[in-house]
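Here the complex is missing a single protein chain, while all its other protein chains stay put.
The first chain written gets the first letter, and so on, giving A, B and C; residue counts start at 1 in each chain.
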Amino acid sequence: MDISSVFFALVTVVAIVSALMVVTCKNPINSALSLVLTFFCLATYYAMLNAPFMAAVQIIVYAGAIMVLIVFTIMLLNIRVDANKKSSHQVALGSVMGIITLLLAGLFLTRGKVMQPVGGITTDMINKLGHTELIGKVMFTDFLLPFEVTSILLLVAIVGAVILAKRKLS
Amino acid sequence: MFDNVWLIPLFPLIGFLINGLLGKKIKNETIIGSIGALAVFSSFIVSVLTFIKLIGLPSAERSVNIKIFTWMTAGTFNADIAFLIDPLSCLMLLVVTGIGTLIHIYSIGYMHGEEGFYRFFAYLNLFVFSMLLLVTGNNLLLMFVGWEGVGLCSYLLIGYYFHKKSAGDAGKKAFVMNRVGDFGFLLGTFTLFWWLGQNHGIWTIQFTELAKNANLFPTGGVVTVITLCFFLGATGKSAQIPLYTWLPDAMEGPTPVSALIHAATMVTAGVYMIGRMSFLFIRSPETMMTVAVVGACTAFFAATIGTAQNDIKRVLAYSTVSQLGYMFIGMGVGAFTAGIFHLMTHAFFKACLFLGSGAVIHSMHGALHHIHSHDDAQDMRNMGGLKKYMPLTYATFLISTIAIAGVPGFSGFFSKDEILWQAFSNPLHGSVNMLIWGLGAAAALLTAFYMFRLVFMTFHGTCRIKAGAEKHLHESPMVIVFPLLVLAFLALVGGYIGIPKLLGDVFGGIPNYLEHYLEPVFANANEYMAAHAHHAEHSHSLEWGLMGLSVVIAFVGIAIAYTLYMASPEIPKKFTSAFPALHRAVFNKWYIDELYDFMIVNPCKSLGRFLWKGFDVLVVDGIVNGVAHVVMAFGGVIRYMQTGQIYNYAWSMTFGVVVIIGYYLFK
Amino acid sequence: MSNILSVMTFLPIVGVLLLLFIPKGSNGALRSVALVTTVVTFIASLPILTGYQTNAEYQFVENVPWIAAGPFAMRYNIGIDGISLWLVILTTFIMPIAVLSTWTAVEDKVKEYMICLLILETAMLGAFISLDLFLFYIFWELMLIPMYFMIGIWGGKNRLYATVKFFIYTLVGSLLMLVALIYLYFLGTKTGITDFSLVHFFDLKIDPATQTWLFAAFALAFAVKVPMFPVHTWLPDAHTEAPTAGSVILAAIMLKMGTYGFIRFAMPLFPEATHQFTPLIATLAVIGIIYAALVAMVQEDVKKLVAYSSVAHLGFVMLGLFALNEQGITGALLQNLNHGISTGALFLIVGFIYERRHTRLITDFGGLSKQMPIFAVIFMIVTLSSVALPGTNGFVGEFLILVGGFESSLRWWTIVASSGVIFAAVYMLWMFQRVMFGELDNPKNQALLDLNAREIAIMVPLLVMIFVLGVYPNPFIEKMTPSIKKVIAHTRIEPVTTAKVAVPAVAPATEAAPPADHAAPVQPVTEPAAEKPAAH
């Protein structure tokens, strides 16, 4: 058992515990903070997978932007945790479904066969050229159109968000 | 050499277009009337020229097709806009345009001051146009165009006073009954076209082509089917049993219309058509007998109704039906020339009678209007003694009445007697001849009776018009009287072009001009008849005897009328009270209209209503809506699965994903 | 201009784009743009007419790859021949009239209304010119949507019921057609056909049992659209509720889609099945003629009456098509045009009086002739055209259909159908009489205005066409003939089968063999007739 395996196990424990806390915490703020932790764990995974750019984006976009937005919303709405009110229901049914999902995923893992590597991207290449440059090349050549379309999506989302939040439904 | 024939129908068409489109703007009655009359008169001139050219030809060449353009071609079917000029069509041209001109002139006076004066002349011109197409068309389809066209104009003109419900009803009835006939005409055309094409490869509907190939047709069989179909068409147009009931109702139209359309021209189209198709009709003994018997029955039956009517125009209408019956007798017994001859003479005297009655009604109407009376201007019971007020009308009316009654020397005598003689002596129908002749003779008696009843009630005796009105009665203006005079003259002398051989021989060998003239048209039929039927020899004395009998019948009829309506007018009343049921039945036209309503019209309406409410709405829509309701009911049950709780949706969505993935995993 | 067909078809869409930039309230501008668009489309369709060569080939063809998805290859394959030529012209001809007809009647949501009309025009034109089955199907379905909105938004009181009924009826039919179409495609792939082009499927030899099912699926889709008895009940409702332009388009063009589908697709693709189904379809057509006439007779609503008369007229068209000979099909195609013109005109007429009185009940009218003389004349002419009076267009088509039917194996059917001419006269004239004749006794009718210039301008082209087609139909027929011959060649099946399936033993033969062949074998029939004189 080398050091990296230990590190991986450690991160995994943190990730899973924090994920469980997202689901179980009564106070949404606690859930949100746990989720931030999970995101950090994922960023660590990305780094371990030789994808430093993705790790950076993960932290900036998810932990930085989305989670801030969520926390901001929670604060804005100022939801009080009502002790009398149950914060969850259908726990049994939902858990069963979650476990079935897990089992299915497990079946996939045991039965599935993994393809041999097809691309030419190796660790050496990434180390030599830099992950950002590689991603950038692919993004602005092969995926240029989807990339541009994404910008429209974001624009639409902004407009939609403004309109939705502004209007009082009758 | 007949290049100008297309002008004949063109003039009335132009007249129609001018009056129809611009008439409302023109407003001036004289101009409108002149345009109408002039259009027909121009046609008459061209017709006369054509006629002169035609008789300049040797008799074998007197059949000319003039093609204008191809109308439609589809597969084996071809129809042209083309005219056929032969003696028969030429004769009809003269009759139609000649009488048409007179009636147009008459109408200028008669329709004076009517609302929609221009409309009347437009329709009348359109009618003449259609009628000319009918008689000159060189194929069945073009004839059918005219055939339907005259039906349309008849519809329009009967319904001229459209604000009267009865007028609209009568117009519709005429059109629909004609349509029943047209159905027969169409079926006949189809069968003829198909049979000849299928069996002999000759796909044609052109008269000359058909006549040329007449020998390919068998006797009876398919020809009977074809000709009976055509005859159904003829009964519709020419108001024969069973489709005659529209004609009396058609008297709702203005009187010139009755004269032109419902006496002189359109109603004779059926006779003309049989004459045109004589080569085919003669090949079916069954059809010939049907034609003759239907004609005889109609002649008699309509005459009985005519005896009890009080409306002056209705009497004339039934008389027309009856006289048309004579023409059909003529056609049915193979005496085509005689039938056409009667068509022509009838056109003269009946047009004159109708126009005369129109003059009377006009005068009566004016007089009654003056004293603000609402008495019926057409009811003979309100007339009487009119001869001193309207001497010229009376004179012309009397001449025509004598002609129709069959008094020797007048035109009706020659043609009617010829038909009766042929009915008696023809070789086609064996013993049925006696029935046909008997009915014909009886109808002749009744004709003489009711026509003179009409004259006596209208012109003789005491004046029964409401007191004070008689001083407003007056002779009609010249524009009305002039056509009467011309027609009366024709009714007087028109018969001399077709003097029977028997009489002609007596008077120094005057030939039967008409028979010679029409000979090429009926040559095929006559040859066939000569070859197929056993010509029984009849002695001259028998013919003389029957002729004498006709004369006697005519005079007896007149005498009875004189006795009943002049000498002792109380007898009819006694008779009526002695046989009330009979009188009621005759007066109500034997309840035929009611019978038709009961048997055909009402069942159709109820069936329609049943199909609509019962089948369409209940069954078909019921099924459709039923399916919809089942779906809705089902949806009503399962919609409760939509709980509105988001976690339920989320759960079932996950469940669905799990099931699908599980299926692929465990497959 | 080799792509004139595309230009014509998509011109209305250009109009739609223009309409989008016009503000909602400016109704005048919206109407003008729509009108100009349809007129320009009509003008654009004229080169097609003048450039059309009278032969059996598809012309103005454009054939480019369009969608290629896995095993499916759809092509943008369009072109016209004699069968679609006049329908295309009819469509572009009717559309300006339709736009004009609701110039004042539609005040609400004018923009959307005009957009619907224009999209509809593109869809209809597209369906007529498609030579690719898939493309046809798309246009076919596209037609439904604007019409659905037109009835559903601008319709009468009971419009929702009518739209849903119309929509579902049509959709059920077209779904079956879609299934059949896909099945047909897979049949094609087995023999190496790689796309949906119509011409490729003509050579497909499908076994008769399969043909039966495929034909039935296609036939149901088209029969609903025609509409044939007994799937006609959507029509009276849809017509009654639709705004005038909707009724006009529905009657004049969309119903033609059904008969067009039969002759373009169902019949030539499945010849054996066509022969097999002929008696059934002819029976339904004849029932439709008589049935619709009887039902029309007792209608109280003018528009419903006209709708039922449509069912009867289309029955004639179907009879003509399934006569499967030149006269019959020519007549049927001609009657297609005629019905478009006459019934379109009738709906316009009903629209005129509805706009004035807001009622369509026959009993509310009477004596209108006095008040509206110009209207009376126009109404009369159109009525007569509808009852197929000679000299008007209706007669030529109906006559050719009956001649064709009589010559084919459908003789007895034709005889029964011929009686439809009587009924047509009864119900149309009775309606005319009750509306136009009689006393002008209803005080509301006494203030009616006669037609204005716009309304007359709408009617005049239709009236002209009524007479042109009635008096000189030959140029129209000539352009169709080669294509009709081609269709007949496609529907012809082996003589052995002909004798077995199509013709009762009594009839000598159908049109299948040229008449010259008949002269010899039938000779014996003539001889007895010729010998008779001697026997006497």
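Following the convention adopted for this analysis, a residue touches a chain if its C-beta (ideal position, glycine included) is under 8 Å from a C-beta of that chain, and two chains touch if they have at least 3 such contacts.
What we mean here is this: contacts and distances are computed from a predicted model.
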Per UniProt record, name of the chain withheld from view ["Sarcosine oxidase subunit gamma", "ABC transporter substrate-binding protein", "NADH-quinone oxidoreductase subunit K" or "Multisubunit Na+/H+ antiporter MnhF subunit"]: "NADH-quinone oxidoreductase subunit K"
Touched by the hidden chain, restricted to displayed chains: A, B
For chain B, the residues touching the chain missing from this view: 639-640, 642-647, 650-651, 654
Residues from chain A at the interface with the omitted partner, ascending: 2, 4-5, 8, 12, 15-16, 19-20, 22-23, 28, 31-32, 35, 38-39, 42, 45-46, 48-51, 53-54, 57-58, 61-62, 65-66, 69-70, 73-74, 76-77, 79, 85-91, 93-95, 97-99, 101-102, 105-106, 108-109, 114-115, 117-122, 134-135, 138-139, 143, 146, 150, 153-154, 156-158, 160-162, 164-165, 167-169
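We take it that only the chains that are shown with their structure count from here on.
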Touch-based graph of the chains, sorted into line, ring, star, complete or other: line
Chain centre separation in whole Å, for chain B relative to chain A (CA means): 95
Rounded Å distance, chain A centre to chain C centre (Cα mean): 60
Between chain B and chain C, centroid-to-centroid distance (C-alpha), Å: 36
Multi-chain contact residues (two or more partners), chain B: none
Residue ranges of chain A touching chain B (in the complex, touch as defined): 89-90, 93-94, 97, 100-101, 104, 107-108, 111
Interface residues, chain C side, partner chain B - complex: 165, 168-169, 230-233, 236, 291, 294-299, 325-327, 330-331, 367, 369-370, 373, 380, 384, 389-391, 395-396, 399-400, 402-404, 406-407, 411, 414-415, 418-419, 421-422, 425-426, 429-430, 433, 436-440, 471-474, 477-478, 481, 508, 511, 515-516, 518-519, 522, 525-526, 528-530, 532-533, 536
Residues of chain B touching chain C in the complex: 24, 69-77, 141, 144-145, 147-149, 152, 155-156, 159, 162-165, 167-169, 171-172, 175-176, 179-180, 182-183, 186-187, 190-191, 193-194, 197-201, 203, 215-219, 531-532, 604-605, 607-609, 611-612, 615-616, 620-621, 624, 628
